[in-house]
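Of the protein chains in this complex, all but one are displayed in their positions.
Coming up: subunit A.
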Amino acid sequence: MSAVIEIAGLRKTFRTIRRGRRVAVDGFDMVVEAGQVHGFLGPNGSGKTTTLRALLGLVNADAGELRVLGAPAPEQLGRVTGRVGAIVESPQFFGNFTGHRTLRLLAVAGGVPPSRVDEVLDQVGLRERGEDRVRSYSLGMKQRLAVASALLKNPELLILDEPANGLDPAGIREMRDLMRTLAGSGVTVLVSSHILAEIQLICDHVTIIARGRRVAAGRVDDVLAGHDPHEWRVRVAESERGAGLLREAGLTVAVHPDDVLVVGGAPEPELISSTLGGQGLWVRELTPVRPDLESVFLDLTAGATPPGQPDGTDAGDADEPLVELDRTDGRRVDA
């Protein structure tokens, strides 16, 4: 697979009179391969939007190399813009323009056939409201209009910054289905979101950023596996006795309120079942504790505050153990 997005050593510092110097992105790397649905996660202020804006030529990077579809950004972005659809944060539109007109003007500016407008309005479920003024749209509808604008070009690469913002559960589901459909048709999707369950459902790959640095990247399954606690959820008739037996066998046991034991230190479940069964305690439930993206995310970004805040973190600081995964196979590597 070829890389459609390559970011290496991206660094961006904002300087304002009021807030002084603020490091937004600090040596960040990311690779998105063709055909991936790639989640881009990070806490507020971690540098997600700055990274995406730098990638799209809206923010001037201080250092680093960026390539989109092989073209160096921002210098040669114009060469590939026609193949990239993007929305960054929540784009605003003129309230007195209709949705149809908004898209048609973009289509005219980009040399896209106006017939595409109806197609994309249909695609995002706005066909019926296309002739209404944008002012009358809900936040979710405006978000869908933004996605429609990104789809106008029939892009090979779709970059979506928080596309689920303002969407109700049904809208989120539609957006998920839309992204799946697009991915199924061969479009590479890079999506940033704070709805981690959505990312886990939609994305096959993920990059996690905290304090402007990459803290994890790779296949979603690999990232989750990298944080597998190797714990087992055990339910037995006599939980206290069972906990004692397991502790005697050298395992760690936490007794949860509903008589559920969370057992650690057992590489295989047979050790648990044989220990308990050997003493006449029959196991009612024995399931592995699987990490979800949310717990991994919270684990990796724990305590991450926006760069430049008074927490001692700044350029060149390495006050946080980085957990990185190799670009190609997602295995943990030392950082």
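The rule is short, and it goes like this: a contact is a pair of C-beta atoms (placed from the backbone, for glycine too) under 8 Å apart; a residue touches a chain by one contact, two chains touch by 3 or more; residues count from 1.
Methods note: contacts and distances are computed from a predicted model.
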Complex member absent from the view - protein name from UniProt, among "ABC transporter permease", "SoxAX cytochrome complex subunit A", "Dihydroorotase" or "Xanthine dehydrogenase molybdopterin binding subunit": "ABC transporter permease"
Listed residues A:S2, A:Q92, A:S115 or A:S185, member touching the removed chain: A:Q92
Full-complex contact with the absent chain, from A:G27, A:P74 or A:G264: A:P74
Listed residues A:R11, A:H38 or A:R53, member touching the removed chain: A:R53
Contact footprint on subunit A, counting only the chain that is left out: 14, 49-50, 53, 56-60, 74, 77-78, 81, 84, 86-88, 91-94, 96-97, 101, 105-106, 108-111, 149-150, 153
